[in-house]
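Just one protein chain is left out here, and the rest sit where they should.
Let's look at subunit A:
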Amino acid sequence: MNALARLATGFAAALLEAWQELRIHKLRVLLSLIGVTVAVASLTTALAGAGMARQMMTETLERDGRPAMITTYAFDARSDGGPQGDDSVAQAFEKTSARFKIDYTTMIGRSYDQQVVSQGVALDAETLVVEPDYAPMHRLVMTEGRWLESEDAQNLSPAVVVDQNIIRELGLEGQQLPFTVDLVSNGNAVSVTVIGTSSSRSFGMSGQLWMLPATYEHWFSERAPLNEVSYKMWVPIEGSEELAMHFGQQMQAELPGYTVDSHREDYLMWGADESLKQLALVVSGIAVIILLLGSLSLLNVSMVTMKQRIREVGIRRSFGATTGRVFFSVMMESVVATAVAGGLGVLISVALVSNESLLNMVLATELDQMPPFPLDAALLGMGVSVAVGALTGVLPALVAARVKIVDAIRV
């Protein structure tokens, strides 16, 4: 315990000495550390930027389904239409997915024959007929209100969720939820209740809205039959291909007269996109070169300074500083300095990468949600700066530790 206390005191004292030394030589330290700060800021920005861009890209891609997403279509061999979603298909899907114990499933039916009308303004809308699991399966984030629940099927006014495009185009911004709009199907208007809004997923002069299958069936299916129906399941990536194959076979057995096609359909099915990783690697490579140059200048300054501090080392040795302590103290000066420079670099990086307008400008897009600054990039930036400090500190520390006391005092 005594030895431990001595070690702790020694460590605290070495840190203190290092800090005092840096305080005394502020200007020298500042000038020698500019390179390290710039390099750490670049390195962290490159990694954090790439990480955030990757996350944003992932979030965008997952709007079409989070991996692994198995899509199932059932085609009626007796008709020449698109994939069907009648009761027998729905029951077969439900039965088969229960047999395979799938937690997340949804039907997705689409209708392109409807318009949303409010205060005399009409907008073409794509209606998605989905089940409550749809939202977590497609990373659907609500901007206001809430998502659909099973109980909404009992609502006497059809409950819908609309995207921001509908809100914007119909001039409904600031309207208190819930409110009603008309949904017109082939000339027949039904008043629907908007219970929530989500970020925009549609482009141009159209919008998207979501409602439950039972709601659609009750109010709209007669006048606007669904154009296509598919069924989706969100399952673990591992073994998803085999699961899709077996699922298709089992559902096929439940549906005589239909052709069932079940396959994986998500952005990761052909493997991960490595382009961002490569860009990050190139930028990081450049940052590492800057870091090496910065380290060399730091080493150069430290070596020159150490030659001028030989006498001081001798004086400290006369006070009882051991060789190990001198080595550690000098190395800590470098480590503390680069840690401060690295911290500054990381802060600069955070300020740059977390600046929403700057990021929108660089990525040429408008972000719905600002992803947080990746902690691993900040930690890596700090780790790299401390490592650079330790590496560049070794040489001057060796010079200091090898000083002959008698010669040093005489200098």
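The definition used in the following text is that a contact is a pair of C-beta atoms (placed from the backbone, for glycine too) under 8 Å apart; a residue touches a chain by one contact, two chains touch by 3 or more; residues count from 1.
We adopt the following convention: contacts and distances are computed from a predicted model.
Visitor: Can you pick, from "Aspartyl/glutamyl-tRNA(Asn/Gln) amidotransferase subunit C", "YCII-related domain protein", "Cytochrome b561" or "Macrolide export ATP-binding/permease protein MacB", the UniProt name of the chain not shown?
Guide: The chain we cannot see is recorded in UniProt as "Macrolide export ATP-binding/permease protein MacB".
Visitor: Which listed residue, A:13, A:30 or A:386, touches the chain dropped from view?
Guide: Reading the full complex, the residue touching the unseen chain is A:13.
Visitor: Which of A:239, A:285, A:324 or A:372 touches the chain that is not shown?
Guide: A:324
Visitor: Considering the complete complex, identify which of A:315, A:347 or A:390 is in touch with the unshown chain.
Guide: Once the missing chain is taken into account, the touching residue is A:315.
Visitor: Touching the left-out chain: which of A:5, A:77 or A:156?
Guide: Result: among the candidates, A:5 touches the missing chain.
Visitor: What subunit A residues would touch the chain not displayed?
Guide: 5-6, 9-10, 12-13, 16-17, 20, 24-25, 311-312, 315-325, 405-406, 409-410
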